[in-house]
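Just one protein chain is left out here, and the rest sit where they should.
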Amino acid sequence: MFETLMVKVLRYDPENDAEPRYDDFEVPGYDNMSILDVVMHIQNYMDKTLCFRASCRVGMCGSCSMYVNGRPRLACRTQVSMLKTRNITLGPLPNFPVIRDLVVDMELFFEKWKRIKPYYMGKREITEPVVIPPGTGEREFIDDMLDCIACGACYAACSMVSMNDGFIGPAALNRAYTLIADKRDRGQRERLRVVGRTDGVWRCHTQFNCGEVCPKNIVPTRSIQSLKKRCVLSKFGIFK
Amino acid sequence: MDAIKADVLILGSGGAGLFAALHAYERNPQLKIILATKGIIGKGGCSRMVQGGFNVVLNENDSLEKHFMDTLKGGGGINNQELAWTLVNDAPRTVHELEVSVGCFFDRAEDGKIHQKAFAGQSFDRTVHVADLTGIQIISRLTDQIFARNINVMEETRGLDLLTTESGNRVVGCVMANIRTGQIFLVHTKVVVVATGGSASMFKISAPSVDKTGDGMAMCFRAGAEFVDMEMVQFHPTGIIAGASRLSGSLLEEGLRGAGARLYNGLGERFMERYDPERLEKSTRDRVARAGYMEIMAGRGTENNGIYLDASHMGARFVEENFPGMVERMKDIGKDLARERVEITPTAHYQMGGVRIEKDCRSSLEGLLVAGEDAGGTHGGNRLGGNGICDSTVFGRRAGDIAALIAMEESLRPYEEAAAERIRMRWLKPFTLKSGNGVYAIRDEMKELMWENVGLVRSGSKMKEAVHRLDGLLEEVESVSVTNRYLTRFNMEWQHIIDVTNALTVSRMVAHSALHREESRGAHFRDDFPETDNDNWLVNIFLTKEDDIGIALSTRPVALIRLKREEIGDLKY
Partner (left out) sequence: MNAWAWLIQRVTAVILLGALGLHIVFLHYGHGHGGLRFDDIMIRLSSPVFIILDLLLLVCGLYHVTYGLYSIFLDFGPDVRSRVVVLASLVCVGLGLMGIGFFSLLFFK
């Protein structure tokens, strides 16, 4: 375990700073230290003006996602020991506008999330919890994809998003899949229309960046490929 | 000060806040509903962190009476019986709504029906879940439903203080702060629903998210609302030990014990045999937590001041399949939950006490509804695992319904501009002062003090010391300044000053109330009064603000509306 960590943190206040800068901090390390521990230590005891988001600290809320040594990660689920170096560089998530320091503006991200109608719309004839024995395949791989905590890491890693922030993005498309494939939901057609637009599924070129960085081990590429298939099938009047 | 008008203002976006917004909207979509949250919507708080599940009577072999009795037994007999009954009675329709309307998909049993697993302290396997990450599903799906409706969501916006009428018996609005811009404004509304959760983070080792600092409770206290059972703080028996990392204190869920995990002290003894020979590790949280604590205090702890939890005998595959979230988190700190024993510690988890409410969530102040952890009484002296998310969602729904009704009947009452200004000046003080101790030292001292003096094993002398020192700390935090007086945008230090002020306010209530109860019951254990005294103490302790920051306590016997005195005496808890 490293005794002292050499931490660089990107500081930027768009309203007051002409340009971003890196501040250097020497942080005393300890066993089981996570990146969240690092930024909390810096903010509490070294530079109180630093800002970042955090809540649950156990990888369930997705608030603390940031750019750590060149990768979007959850700060709380990134152990310093995992990085195998004492040199740590922290920055805000790429592909998001910066509010200040490590806090990014998630408005566009959530606007896209809302665009695909992320709310369940049950089929009217369903009045009781549906009976689905496990292993029948009726749920496809929806239940794995439902683990998404909307942390933004996939969106930050996606090169398609970085080229074009009009692209709906992996997180929203993944959520769209969980509803489009859900036999209980009645909004399949309208959602397929939304994701089938030019800024939807077709902009995914299966680079798999999203799957590589997802802290919940979700691979949105899989969902998106399934949606492409469903879009094509829908043209033939087949709605699975 | 900028003022925004609303019909309903909801503070908090956990299980209670989200459901309240949905139900209020359902009642009347024309209402202007504001849902304000300290973080990003749906991400803050602890509903989301629920691992285990949701207790509910669904099976025909189960019964509301059984769930009710379990809740009362767990609560040490001082539960508000009307609230407890409402809890178990409304749970089935709440779970139904979560599946059929909100879109949750709970784990299924072999026959395709909703699976219910075993949880400690219950007479029937009735806990509904999604693997070991139930909260994420419930909160995510509720949040998505918010997006379908015309509900005004204000993120990173926190309540500073409630505005009341001059006589003080009615809430008419709330002075709020926009964390991103630093701007302070007020919401002028007909009804406020406070659903911001508790403040167990006031203890050194605690489970809640870092943003849970009792804001709602503190605001209600300052506004003059009546509280109940504040001495009752639940310590969860199995918190992770991860050294100095903030991960310490986070939970390994109860389902592990429900499924058969065992606890051992540093000497390798299965110590629960001495504390609850009948139920062993499946005993209620208060017993198991206290047992663990006492073993550690007696010098029989592990090298990191904990005890061992061993789930390996249940089979690695069983553990990995049923508790995947936990197995992964333990891997972060280099431990294999499925194959080896791990060190754990009791950790402050939940507040059973809170604002005193009726079953429709009305508090002692007009225009103020409270739902979820910040309300008190439902769980008495100790909460059953699985009843927490049940509580938030059940009472959140009710609060939403009632809030809408109130909003439709009432009109906006005038507020005093001067009072709003006073509140604004009070919270901006850190920007005007020139010096003062850093807030983090005060926070750290509060946590240490609460853990040592108002923790799992209490005594009169230590609690008196705590009461005295907490007053001092509250005074100190009032004169703390921020380092950068020109930084208003996302100033975390300022937010922490407000957090610590609120946490200290709640800590005082807990300490005063704990000192008052001279017996041991549920989660409240005193070594100077170790027995339960049903003759003198089958009461609830009520608390209100007196003058500026004084605390007035009173006791009232438990209202025995469903269980008679003799039956309570028979409750084995």
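Of note:
A and B label the chains in the order they appear, each numbered from 1.
Note that in this section contacts are C-beta pairs under 8 Å (C-beta built on N, C-alpha and C of every residue); 3 or more make two chains touch, one makes a residue touch a chain.
Bear in mind that the values here come from a model prediction, so they are computed numbers and not experimental data.
Interchain touches from the omitted chain, evaluated on the whole complex, reach A. In the complete assembly, the contact with the undisplayed chain comes from A:N164, out of A:N16, A:N87 or A:N164.
Although one chain is not displayed, subunit A still touches it through residues 160, 163-167, 196-200, 202-203, 205, 228, 231-232, 234-235.
Going forward, only the chains that are shown with their structure count from here on.
The centroid of the Cα atoms in subunit A and the matching centroid in subunit B are 28 Å apart. Residues of subunit B touching subunit A in their complex: 39-40, 42-46, 48-49, 96, 99-103, 105-108, 110-114, 133, 135-137, 140-141, 144-145, 147-148, 180, 209-211, 242-247, 250, 325, 329, 332-334, 438, 440, 482-484, 487, 489-493. On the side of subunit A, the complex with subunit B involves touching residues 13, 15, 30-34, 36-37, 40, 43-45, 48-63, 76-77, 79, 99-101, 103, 106, 113-114, 117-120, 122, 126-129, 131-134, 139, 142-143, 146-150, 175, 179, 182, 184-185.
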